[in-house]
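What follows is one structure encoded as structure tokens, with my remarks underneath.
With one protein chain removed, the remaining protein chains of the complex are shown where they sit.
Read from first to last, the chains carry the letters A and B; within each, the first residue is number 1.
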Amino acid sequence: MVERVSPLGEAFRPGTYGNLAEGPGVTLTEATPAAIAEASAFPGSTEPLLAAIETVTGLSLPATPGAGAVGDGAAVFAIGPGRYLVSGAEGLSASLQAAVALDIGTVTDLSHGRAALRIAGPRAEWVLAKLFALDFSPAAFPVGEGRATAHHDVFAHIQRTGGDQFDIYVFRSFARAFWQELCAAAEETGYEVG
Amino acid sequence: MSARRIPTGGLIDRSRTVPFTFDGKAYTGFAGDTLAAALLANGITLIGRSFKYHRPRGVFTAGVDEPNALVTVFKDGVREPNIPATQIELYEGLVAESQNRFPSLDYDISALNQLAGPLFGAGFYYKTFMGPVVGPLKGTRFWMFCEHFIRRAAGLGRAGYDKDPARYERMNAFCDVLVVGAGPAGLMAAEAAAKAGKRVILAEQEPRAGGAANWSGETIGGKPAALWAEAAAERLAAMDNVRLLTRTAVWGYYDGNNLAALERVGDHLAAAPKGAPRHRHWSIRAEKVVLATGSFERPIVFPGNDRPGVMLAGAAERYANQFGVLPGEKIAIFTNNDGAYRAAAALKKAGGAVVAILDVRPEISAAARALAEEAGVVPLLGHAVAGTAGKRLAKVLIQRFDAATGRLSGDVRPVEADCLAVSGGWSPAIHLASQAGRNPAWDDRLNAFLPPQPTQEWTGAGAFTGAMSTAEALSSGRDAGLIAAGKKASRAKLPEVAAPPLEAGPAPVFEIKAEGKAFVDLQNDVTADDVRLAHREGFVSVEHLKRYTTLGMATDQGKTSNVPGLAIMAGARGLAIPEVGTTRFRPPFSPVSIGSLAAEKHGHFKPDRLTPMHDWHVERGARMMEVGLWHRPMVYGEAGETVEQTYIREAATVRASVGIVDVSTLGKIAVKGPDAAEFLDRVYTNMFSTLAVGKARYGLMLREDGIALDDGTTWRLGEHDFLMTTTTANAGKVMQHLEYYLDVVWPDLKVHLASVTDQWAGAAVAGPNARKVLEACVTETAVDNEALPFMGIVHGGIAGAPVMICRLSFSGELAYEVYCGAGHGTHVWEALMEAGEAFGITPYGMEALGTLRIEKGHVTGAEIDGRTTARDLYLDWMLSKKKPFIGSALMDREGLIDTNRIRLVGVVSLDGRPLGGGAHIVEKGSLEELGESIGHITAFCYSPALSKYIGLALVKGGKARHGTRAFVSDALRKRFGPVEIVSHHFFDPEGSRMHG
Partner (left out) sequence: MLIPCPHCGPRDVSEFSYQGDATRTRPDPASTDMKAWHDYVYNRPNPAGPHREYWQHAGGCRVHLLLTRDTLTHEVQAVAFARAGLNEGAGKP
């Protein structure tokens, strides 16, 4: 299999940067999973679509806005009504495609089309609040849930994958520019790339 | 230490001396000083020159309301003008300069403007720059010449030209309760809400919490008020659910309880910590807001009220109590209310000599009398200031005054004073409330506007509500905090306040009329007579008054001038103040840096959008160009080549052998679902339901009004699975267009759309040897004419990566678009380059791509420009008659089918010189006498295939002009020359090459 090349290129430079007076406040890394797919239900078919997603990923979630779940090697979250971003292992899209009947919904492979950038650490909420008009507090944005938003021209699908960890899915073509913006935003708190 | 610095007291740190320079001279102050305080401590009272008349001006206030003491600050190589000295915290090495003076602050030549007083009166810009409408100078350039000098003389500081190296950021915040103002009321409100478990943000524009507690001289809970406030702020800062933001001015109140604030993170520091912004723009979304913004003292207007040394009484008190600075040695007080007596006592206590207290009122309260006694003077009741003297204040001219009639009488007596502390009463700071409320209500007791009824989720507390005592601030603050937290008001005991029982309401005296310039708006040099002149000239509405006289404009937004200005207009009209009304306060409350609004976009406006092969292009030496957000190769130049030479070489190589171009930027939309084919039939002008799986078709979309929207190929990958391509520029627009129809017009169609532009890397391999290149590297599928006919699609592999290949042509050559996963893009591209090496393959950029398409007469966004129809572009063969589609109903309207519309043609330069985009086509004329335009050039190039400069154009009549001559006319670029109008199919019109 041919290796999938990261869109970050030389902009990804492991090390510590910015104001390290209080240690790096966040860690930045690329966390693009092996496979990413968008699974969408036709109106009224969200439940069977979620059942299909559960069959494939083992993750179950309610059909409520913003719902999501994080598991071992797989994650899923709502990015719109009846629309889910699913990440997982190689072959995910084909498995989902096979599990979703024609009249239930559709599956689109985005494994190359999106990049996931991960920000983790005690200042993650602070740094993200510079870039997105979202309430990142745990009460408003619990672990597992997802949000669809935008930073200027860059669309972003964000999932809280841990207490102080977020995965930000952006269009691949914007990944490098957004990565640089994320790094710049984290200079104040200091950051580690790795 | 200077004589003006009090030996002890205040909230400054006397152990930390801070050096700074003003107008090139070195001084020192203490940590905790503002520049204004430090200058006063050094005995400097002349700080600037005024806007129009260049009159000497000093410090008038101690806060954000400062109209006068504007200076230019130099930091990190950047000059920032018009910063109030009262808002600049002293830091080591601060460099500030006075402004609007020449040659020096002390002697200013333009002060002669005063002699031309009437010229600079109300509406002077409007009157002056109109120029004479009659007479010998009418319509001449003479007035424009004069304007240059007048504008130079009038004004404030100069902005710099250097790039601002500072960093600016945005912060999005969410909270249950936002408290604006951390005076005693705000502190109480924040603590009450926080203790109720709410997420609280407390924003204070000053560097320290406490508000008036920092200089009131009162005690709260048995402690000096400033210490009480400090302790309260420390308690709040320690709570997890509270964010205490100092140096943060909330300046805008927007819909949805969204408030804007500016945090001055680094202005007070000699050097910002790494990564820290200079300013942070806070966008705060609050469930509830408590406005505890306090009140502003206002002046009384009298002749000579602008002389350096004249200042607000509260400011004088603040300089003494908070900064340990005496604003003068011989201090006179002029007031219409009790508040100034507290200032008098404080100034005396600080070591100043209070030489007189002048009060317009015939009687005063016992508390005021007691304070006068503390100040060591017997107040002169029924007296007023009729004038002042000295470049810096030296004398105050006093006279008997009858508050009932507003008349001065008796002898004018001079009193020697170098400081005159004035109080005209207090106005609640209702600016934010006015942005989020109805009309403010006039209060006859305070002679001020009270906050309006809210139209958003806020409550008020403290002096903001008109409750001027500290005890009231504590109780109303706590209640407001509790109510904002959804609790009931409390009756629990509050900290005791020890304060003199002063009456807050002033006598309704706003102006002392006497000979001389009496300023209402110090910042804009608007006098009381200007207001009356505006009235005589018919500008009687307050909104007109503001615009005509500039009263209340510029950096201070009339914080000190608002009520006096209204009072004078009311007097001129013979109305009560509330009948005249007030201007609506709009954002921003205080000046906001543009950088903070741009935030992280400061200095760069858009993200770079890169294709999967971007790094390869750059390494290959491609000259990149920006196309929308995308970066695309323009040419892959070799040493010594011009851009034109390069694209000619690249295009010629494609026609002769083979080339490869990155087409990853094309918009790509997955269209899937049981109704996908039906949907495409409705949105495209031609049929797609009849397209076989494994085939692609060129499609055209119209807008509902019949104008062309976009074109591209759509590939049928499966029965219910299409891949639509759009032009690079229109990808977003087309996506939105399709989403609209699915959501709004045809909700019953089972179709999903997904943007897959970024999923696929695309490389177009074009040229007579294109197939041979593919044959050399493609596995798992044949690519011969049978397996892969024109518009056919195959799936295979290249160098181990899965690919999808569609045979279609933009260049007119035998060509293929090779798509693979974006992460494999460079891998596949390199394999194609390697396979093409034997054929001399060349990568080509946008210029060659454009050249090849112009030679073929293919349209792009330059021709599908939002005005052209399918017929205009000779694409009417694509308009299906078998079905309705978006645009079919309106596309045949009379005006759209007129054959004399501008339509697509080719043009050939007949003088061997290049054409120019946007140049007009004319039938006759010259550069001197421009002919009537019959159309314009949309694209041009040198055609290596034809060895001529050619172009595409939209010309009236289109085809009917083929074979005729015309001229290209471009007055801007000085280009005029003969052209021949020809078919836009310049090259291989039969298409034999791409079908071969």
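Simple rule for what comes next: contacts are C-beta pairs under 8 Å (C-beta built on N, C-alpha and C of every residue); 3 or more make two chains touch, one makes a residue touch a chain.
Not measured: the values here are computed from a predicted model.
For the chain left out of this panel, the touching residue among A:21, A:34, A:63 or A:98 is A:63. Only one of the listed residues, B:579, B:739, B:837 or B:911, touches the absent chain: B:739.
Contact with the omitted chain, checked across A:112, A:130 or A:147, is made by A:147.
Touch with the chain omitted from the figure is made, among B:256, B:538 or B:640, by B:256.
Counting the whole complex, the residues of chain B in touch with the unshown chain are 254-256, 258, 283, 285, 455, 682, 704-705, 736, 739-740, 742-745, 747, 884-885, 888-890, 893. As for the chain not pictured, it touches chain A at residues 42-44, 46, 62-66, 78-83, 133, 147-150, 155.
By our rule, only the chains that are shown with their structure count from here on.
One finds 31 Å separating the Cα centroids of chain A and chain B. Partner chain A is touched in their complex by these residues of chain B: 169-174, 199, 273-277, 283, 285, 599-601, 606-612, 614-615, 629-630, 664, 670, 672-674, 720, 747, 750, 752, 754-761, 799-801, 821-827. Those residues of chain A that touch chain B in the complex are listed here as 1-7, 9-10, 18-19, 21, 38, 40, 42-43, 102-103, 105-106, 108-114, 129-135, 137, 140, 152-154, 171-174, 176-178, 181, 184-190.
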